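Would you mind keeping the following structure in view while I ask a few things?
Note that one protein chain is taken out, while the other chains of the complex remain in position.
Labels A, B and C are assigned to the chains in the order they are written; within every chain, residues are numbered from 1.
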C-alpha cells in the first residue's frame, strides 16, 4: 500500500487529496500507468507528464524513480511559492 | 577665490576642514601643485594622488578637471559608505 | 535558522528587527518581502495558497543548508503563509545575515529562487470572474540556472 497525494489542479481533477493505493508498480511511471487505466479523471490528470512534478517520500524526484519501500508519492503541478 | 574643502585623513593632515584659496589655477592638478608648494603638511597630504579623490562643485571628477567658474573643490580619500 | 509556515499574517518589520537583534557581529542583513499583487485586471478577490505540509518545512530547511554551504551565511529566516490572503497582504519573507553584503544578498536571492520553484506551494488567484491556478513564470525556472 502506498499513500498517493495530489495538490493544486491535480487534486481538483482527480477529485480527492489523498488515497491509499494497492500497487506493485516498480516505478512512479508504472504507478501513473496504473492510475490512468482506472478512470478518465486520472487519465486526464496525467495526460501531460511534462506539466507535472512528483515527490517520493517528500523528496522531489523523477518519474523513473523506483517505488520499493516507498510510503508516499505526491503528484502536483510546477510549484509557485515565494 | 575657490572654497577648498577636505575630508577624513586629508582634513586631518592639512589641519583644517575648509579654506578660501586665491588662485588662477586652470585645473584641479594645477591647484594641487599650488597647494603642495605652500607647506609640508599640504605636500604630504597630496603626495599620492592615486589615494585621493576629488569633487568639483559637489560632483566627483578627475584631477584634470578645469576650474573655470568653479566655486568649491573637495579633496578626500576613497569613500567608505554603506 | 528559522522556518515558519503559518496561515496568520506577520509583521515583516518586527520580524526583521527580531532577526537582526539575534545576530552577533553580522554587518549585513538583507530581507525580501513578497506581497499579494492584484491581478492584471485589478479584480483580485483573494490569493489562495496550498502547500504540502509533510514536505514544506524540510524542503526549505534543506535549501537553507545548501545556501550555508555556498555562501558565508550567518543565519537565515523564512516565513511563508498558506491559506486565503487578500490583495496587499504579505505572503512571505526571507531574511539573511552575513558579515559582508555580497553573501547576504546572494543567499537571499538563492533562497528566493528556490522557494519560488522548488518549495511545494501552489497559488490560486480568485477574481470576480473565477479562480485560476498561477502558472509558473519561465523567468523563475530560468533563475535557478545561475546557481
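Criterion: a contact is a pair of C-beta atoms (placed from the backbone, for glycine too) under 8 Å apart; a residue touches a chain by one contact, two chains touch by 3 or more.
Predicted, not measured: the structure shown is a model, and the values here were computed from it.
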For the chain not depicted, the shown chains it touches: B, C
Sole residue of C:32, C:52 or C:71 that reaches the chain not shown, by the stated touch rule: C:32
Touching residues on chain B - with respect to the absent chain: 5, 7-9, 55, 58-60, 72, 74, 76-82
Interface with the undisplayed chain - residues on chain C: 11-17, 20, 23, 25-38, 88, 90, 99-102, 104-105, 108-109, 112, 139, 143
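Here, only the chains that are shown with their structure count from here on.
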Whole-Å gap between the CA centroids of chain A and chain C: 26
Centroid distance [mean C-alpha coordinates] between chain B and chain A, Å: 71
Whole-Å gap between the CA centroids of chain B and chain C: 48
Per-residue multi-chain contacts in chain C, two or more chains: none
Interface hub residues of chain A, defined as touching at least two other chains: none
